[in-house]
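Missing here is one protein chain; the remaining ones are kept as they sit in the complex.
Showing subunit A:
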Amino acid sequence: MGKVVVVTSGKGGVGKTTSTAALGAALAQRNEKVVVVDFDVGLRNLDLIMGAERRVVYDIVNVIQGDAKLPQALIRDKRLDNLFLLPASQTRDKDALTPEGVEQVMADLKRYFDWVICDSPAGIERGATLAMRHADMAVVVTNPEVSSVRDSDRIIGLLDAKTMKAERGERIEKHLLLTRYDANRAERGDMLKVEDVLEILSIPLIGIIPESSDVLRASNIGAPVTLADAKSAPAMAYFDAARRLAGEDLPITIPGEKRGIFGKIFGRKAA
């Protein structure tokens, strides 16, 4: 049986979709069978970030409503043949996803894949709770910034209350993924420190992803950053996070810790 992971945050635009694609591809690059599932019904984007937008025929809502079989809706990645995408629909009907339908899809995916990675929509409403409902583990994506930390705290509360695991009295494994981390701003004391965020949210850290134009470049070409440029700083950080997700024990490195003001002045390539 595969593991179900929800990538969630409460706040919008913090890097959930970017992280879902990068972690999914990184795990697939380790030869595991992976499916990334877009739960952002109405605002799907994972297809675009994965570079599969022109190959979407059926989506998760079609499967749930019985208009397509699950294998028909799954899109195999062009670069990695053990990586798949289950797209969301563009329908504006918020009730298109039913709890029973989602349960069935999750149960089926778990049987075929080692990892089922669910890209949650922003917010704390129905879409977000459905995305986390069947998760074994959660990746809480947080930016080192007050409103993101506050929303993550709300989401952690929901994970502990509204997931199947929580309702059965089991512990849902929660991991903090700090994204868009800017070493220079941290050094100046104008960004929450890693230790501060960790102390406030009290869940273990799975990785720190630097703010980087490589992420934007990857999204432009339609590839997860771990595939677009495996040697870039954000890709390496995502590879490490994927290894930790898979249970490896690696020391965490803070991106660009050593790079001071001179690096900036002399125009060394930013992380």
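Keep this in mind: a contact is a pair of C-beta atoms (placed from the backbone, for glycine too) under 8 Å apart; a residue touches a chain by one contact, two chains touch by 3 or more; residues count from 1.
Note that contacts and distances are computed from a predicted model.
According to UniProt, the chain absent from the figure is "Cell division topological specificity factor", selected among "Cell division topological specificity factor", "Oleandomycin transport system ATP-binding protein", "Iron-enterobactin ABC transporter permease" or "Phenylacetic acid degradation protein". Screening A:53, A:108 or A:160 against the full complex identifies A:160 as the residue touching the chain left out. Checked against the full complex, the one of A:76, A:150, A:217 or A:243 touching the unshown chain is A:150.
Those residues of subunit A that touch the chain absent from the view are 145-146, 149-150, 153-154, 156-157, 160-161, 186, 188-193, 196, 200, 202-204.
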